[in-house]
Each structure stands twice: as structure tokens, then as C-alpha cells.
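The next block holds one structure in the form of C-alpha cells; read it before the comments.
All protein chains of the complex are present and in place, except for one that has been dropped.
This part shows subunit A:
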Amino acid sequence: MGDVGFDLSAFGLSEMVRCGAELRKAPRRAASLETAAQAVVDFLYHSMADGEGRRACPLVRLFVTRRWDALSPEDRAAASPRPAADPPRPGTRCLALVAFRGSYPRWRDPATGSERFVLPVPSRDAARRIPLLSRLVDRIGPGAEDAVDGALPPSARFEVLHVPDGPRTRELWGEEFVEEYGVRSALAFGGPLPDGELFAVVLFSRVPLPAQTAELFRTVAVSTRMALLPFSGASPPAGAAERTWRERAAAAEALLGALEESVQQQATHLETLVAELSATTRELRRSQRELRRREEELRGEAAIVETLQQVGNTLAAELDLDALVQHAVDAATRLTGAAFGAFFYNVLGETGESYLLYVISGVDRSAFDRFPMPRNTRVFETTFRGLGTLRSDDITADPRYGHNAPHHGMPEGHLPVRSYLAVPVVSRGEVLGGFFFGHPEPGMFTERHERLATGVAAQAAVALQNARTYRQERNTAMELQRHLLPTLPRVDGIATTSRYLPATRGTEAGGDWVDLIPLPDGRAALVVGDVMGKGVRAAAVMGQLRTACRAYALLGLSPAEVLEQLSVLMDDIAPGRITTCAYATLDADRGRLRVAVAGHLPPALRDPDGRVRLLDDGIGPPLGVGRRGYPEQEAAFPPGARLLLYTDGLIERRGRSIDAGLRHLRTLLAESAGEIEADCDSWLDVLTSGGRHDDDIALLYVHRPAGAEEGRTMVVREYPPVSDAVPDARRLVSDTMHAWGLGRLATDMMLIADELVANAVRHARTPLRMELRRTEDRIMLEVTDSSTEEPRLMKSAPQDFGHRGIFLVDAIATRWGTRRVEGGKVVWAEVAA
């Protein structure tokens, strides 16, 4: 045989039909009921397979019922031994095994009665020993008394019972059967036979059989009946042919009925499946929608994080408060989709007073100029007291809104606000300010907007704190530096200017300094130095060195001696701190310059013809290496010569070598021979690329005016209209007068410059230009501004405030006056030299 054809693990309608057809053909050559039954059993045994093509059924058995009196003597003997006193009645129905095939050895053992199995049914004994078959016989119907000869009783049915895979199987069939053969399920089906008896088939399967599969065996039962039909009944009575035909017709009808029933069941099953499937599909679709929604949410989350990251980076890099707050409010307004946003923040003035300032985004600031600062109303206090975020779909409907006089809500003319979102900016428990967003439509701000605004607020808080700390530290450092670097004195015969520029970034004062020391013998000492490092410590060391340097200079020590002393001192006060210094003495009268350098960049000397020389002939080690001799250089310093002392901040730039920086400086120095203040400003502008420099810059620039120049020298300076211009103008005039050897007139010219510049700042309020000229016999000072209003000489009553300025000029100057020029006026004053 070996035609393994039906996979029990996937037994469907198609298998059912094919199996039935094959089964009906199986006993074609049989000669008796027994051989036909064997053929059916063999077929089932060989053709049922598991999912991998192996035999699925280790044991198949077929029973029929017979009457006690129709049993052979052997069968009767095989019936369970009973006391002879109690023999069954002749009509007792007994279940007898007629065919089996299996690999279970016990059933082949004659001692266990495998070949002869006879048991009266129904009986208590049967119910106990063969519960499945016993129940099957019950359900098929015809009882012992329904022995209707020949016809299929109308009540008779084809039945299927099965034992599903489960914990009970072991109990039912014993360990051995389940363990060794792996039996998982059992299937019993049967039906009536034409002679009023029944047949029953039992399959033990290694494939777990669900109820669905078992049901399909109803038609297999009908087919089994048809296969056994020709051999049913001991001997065919008269009219057998006709009876057989009727039987066959009835059997076909039964088969058809069973088929229809199966198909119906299958269809119902399929419908259920389809319904389940579509439910599953719906579920799946919903899951997919849910998944997409979650994915979008996550994308949204990621976008929020990314956006905040970008905003945070921008804010963190910003130390300028004004730029910082504008960045913050712009970003937050953009992210929340607000019509406009405002950021109110507190700043501390220099004396500790607090101002509330604000910046606007989305609309012009003028839209808010007319309104007072927000007060602590019930709406605003949530934010200003840092109580939490306030988001409202319609703030005008909020119970907190509109309680405060005089406006009871927004002041008239305020941009309309319905949607409202306000987030406090809090750092270390202190409310630094608050973000406010508005939109004229209600319901514009979502939870996401709120989260974005909160995120920006958190980052703004950190950035504000940083900016505030930075500013405080920087101010402190600069204040210290200012105290350590007092005004340079004036020296007759030379014009000098100096600059100190702290690094653009960073908060700490540096250790750079320059100094100009008038010496008792009429010479002057010029100093530049750089204590490496930053902060209060470096600044303090610088202060000490500067003071010591002044003292040594006044002792009349030579440049080399001064550096030697400073080096020894340095070992004492700050061992290991690298410090460089250049020290020069200038004898303007004799035109001689002596220089010593301790590890510092060489001073640059420009002769009257524009040749520039770096005084790098013999540079000694930095200060702080103990007592050692420093070489000295000497150079001529004729009228018209210029000397520049500077620290490395002037020429060092990231990505540029010092040599390249020095070359650039030489070029600049060679080209410029103008007024020294203007020269310095233009170099600084070029060398710092418009104000950016990483290190502190200090420089001292000295000019010995040429004799020829002295007769017609002119100094020009331009100022913005700020009060600083006044002291600066005074100093410039004083320096120039001394440089011209006219120190005796310095006080008068200072006063004139002071009054004319102050007058322009006070009244004209336009950029102004001061010009100081010297001619053969007089000094001329002119101040040009862009206002056409002329000053008039008014005699103030002594008690009055004002108008004394021009009165003083009138009293001091030889003559004075005004003249109109294009776009403004000139006020001039002249003093006889």
C-alpha cells in the first residue's frame, strides 16, 4: 500500500471528498464483511499522514455489532469471562472487533484479546472499558430492541466523536500508549448497517485533531457504510438485488445528506473565518493607523527636541544680552505660531537697581510703545511670580481676566489677543522674566506649542544666567584693570598715545600693561609688559611689576638693569609665571633711544623717512629666570621718528603666524604718518578685523614731532555726541600742546576745547570734529558740528546755571567766532602763542 495521501493536520473539504471516494473503492475485491472491513482499516491506516508525510495513525480498529446468538463460539469465548449462571440473552447486542491494523504490540498479543474483542453494548462494562465507543453506539441510536430487519431506521445517524489533544489523553490510554506512539487524539465514527446492526471505526492519531477536522469524518463514516454494505447480512434473502439497489439509493441519499451537512458546516465555518479575518484585518488596520499616529507623534517629539536643540545652541553661544533675548523671543514666537510674542526680562543696573525690559517679535515694537509695563494682575502674576505656564484658548474668557482698573483687560488699542500662552523664565528659583504669546484667534496654542515654549524658556533661563554672570565678571575685571592702569602722564617734546583693549570674549582681565614714566633728567621711560595668564592673579602681578618698574626707573637704572631687577623680583612674587617686558629710555633732546627686551616682541621703530625697523637685536629671556644680564640696544630717535611698543594680542591671530603678523604691522607702520591717535585707531581696526581679537591688546605709540612739522601741525579728531568726548578732547589738546613745546598754553587751550566740545555735545547733538592747528604765532581750535544754531555770548547772572561756557571762552581766547559751513557750523577760538 503505502499511498499516504491525507494530511490530518490540514484535513479540509477536498481531503474529505477524496478520502470518501477512495474509501468506498477500497474493499472492491473483498469476499466477506471481515475482508471488506480489513480493507477499510488498511486504507485508513496507510493513507492518514501527519504534516511531514509520516503515518499519522498508529492504530485503526473497526467494530460491528452482532447478536449473542449470532456469534461464533470463538467469539462467545472471547467475550469477557462471565459466570455460566448468567449468560447473555440470545438477542443481546455485542460489539465485536472485526478488523484492526496497528503498531501497538499489545493488540497483537492473543492473551490480551486483541483479535477477539466482544463486549455487550450498552453495558456498564462497556461504558467503563470502552467509553468512547460506548458513547458512540448510544448516539447512533438503534437500541437493542430496535432490531428492524433490513431497513435503515429513520432515527439512525452517522456520528463522530473525538478526543482532542489534552491532559486527559494520558489518563485515557495510559502512559505507554501516549509516550511511545505519541498519540495525541482519538477519533471514533460509525453508523447503522442495513441489517440493523452498527459499525464503528476508531483512529488513534499522532496529529492533534480539532473538532473542526473530526466533523469532516461524518462523510467518511457514510462512505465506510457504503464500503461495507455489500457484505452486510449473513446471507442475502430473496429479492436481494432489488434490496441492494434500494439500500444503495438510501446510502447515496445519506451520503448526500452527510456531504451537504459537512459542506454547510464548512461554509458556516468559512463564514466565521471570513468574519474573523475581516475583524482581524480591521484590527490590523486600526493597529497600523495607531502605529502611524504613534510614529507621527514620535516624529513630532524628535522635531521638538531637534528644534529646541538648535535654539539652545544659538542661545548658549550668545553672551550679548540684547541679542540673546531677541533670539529667544524670535525662536519661541516662530515655534508657537503666535501672531506676536514678547519677552519681559529683568536686568540689574550698575548700582543694583532692577529694570524690567522687553523685546517683541512678530510685530513692530511701536505697537506696544504706548502701553505701560504689565502690572502684577491676576493674569500676569502667574508668569511674573514664576508659578507656572498659563495657556488659554481664550484669555478674555478666563476668570482671572479683566479685574484690574483702569483697563479691566487689555488697554485700548492693544493688539487683539484671544489665544494666550505665557511661560515664566526661572533660573535657580529666581524669575528672570517671562515669555508671552498672543494670537487674535481663539484656540491656537496646543500642548505641543506649550512644550516648545517651555523648552525655549528653560534654555533662555540658562543663557540669561550665563550672560548675566559673564557681564558681571567682565565688568569686575575691567574695573580692576582700570584701577591698575592709571592715566599716562605727559612728557614735553613727544606726543604719545596708548590703547588697552580687553579680549573680545572672556571675562577676565589680562596681565598686559604699558607705561610712560617721565624721568628727573628730562628723559622718559617707555614700558610694555605682559604677564601670562588671566584673571585677578595676573592683574595683581602686573600691578606689582608696574609699580616696581616705576620705582627702578626713577632710581635712574639703565634698561638692562631695570629688567634684571624685575626678573629677580618676579622670582619672588610669582615664581614660574612667564612674563615678558620691553623697556626703553628716550632722550628726546639728544634723539637717543636705549632699549632692552625680556622675551617680548621687539619694539617697532619708524624713522622720519618711513623705514621701519624691529628692535630685535639682542632679546633676553623672559622675566623670572633669576639674576641675569640683558643686552641693550641703542638707536637714533630724530625728530619725526615714531616708536611702537605693543603686546602679542595686536598681531597674533588664529591661523596666522607671528612672522606674518609682524610683517603686516611693519607695513601698516611704514604707510602711516598721520596723527598718532588716528594711526592707532586705523591699525587696530585692520589688525583686529573690525574689533575681534582673542587676546588682550596693549600698546604705546610715541611720536617726536619734526621741527619742520611743528610750524604747521594740525591735530584732528572726530567724536560722537557723547560726554566722553569732553575729557578726551581735553587730553588730546593738552598732549598736543606739550608735544609742540607749548605746555604753558595747555591749560587755556584745554578749557577752550572743553567748552566748545561740551557745547556741541549738549546743544548740537550731532557727530562733531575738533581741529587744533598751530601757525607761526597762534593756536587755533575749531569744533565743527551739523547744527546750524549758533552759540551766543550771554552774560549770565552769577547765580544762573549755564551760558558760562562761551563766557569763559570769550574771557580766555584772543578772539573767537562762528562761521557757517555746508551742513553745519564751525565754532572757533584763537589764542596768541
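Structural remarks
Going forward, contacts are C-beta pairs under 8 Å (C-beta built on N, C-alpha and C of every residue); 3 or more make two chains touch, one makes a residue touch a chain; residues count from 1.
We take it that contacts and distances are computed from a predicted model.
UniProt records the chain missing from this view under the protein name "Anti-sigma factor antagonist", selected from "Ion-translocating oxidoreductase complex subunit B", "Fibronectin type-III domain-containing protein", "Electron transport complex subunit A" or "Anti-sigma factor antagonist".
Although one chain is not drawn, the whole complex shows that of A:312, A:805 or A:824 it is A:805 that touches it.
Across A:755, A:785 or A:830, the residue that sits in touch with the chain not pictured is A:755.
Note on the undisplayed chain: of the listed residues A:270, A:284 or A:373, the one touching it is A:373.
Interface note for the absent chain: among A:77, A:256, A:317 or A:356, the touching residue is A:356. In the full complex, subunit A makes contact with the omitted chain through residues 321-322, 347, 349-350, 355-357, 372-373, 471, 474-475, 478-479, 482, 485-488, 497-502, 504, 514, 680-681, 684-685, 691, 723-724, 726-728, 730-731, 747, 750-751, 754-755, 758, 761-762, 798-802, 804-805, 807-808, 811-812.
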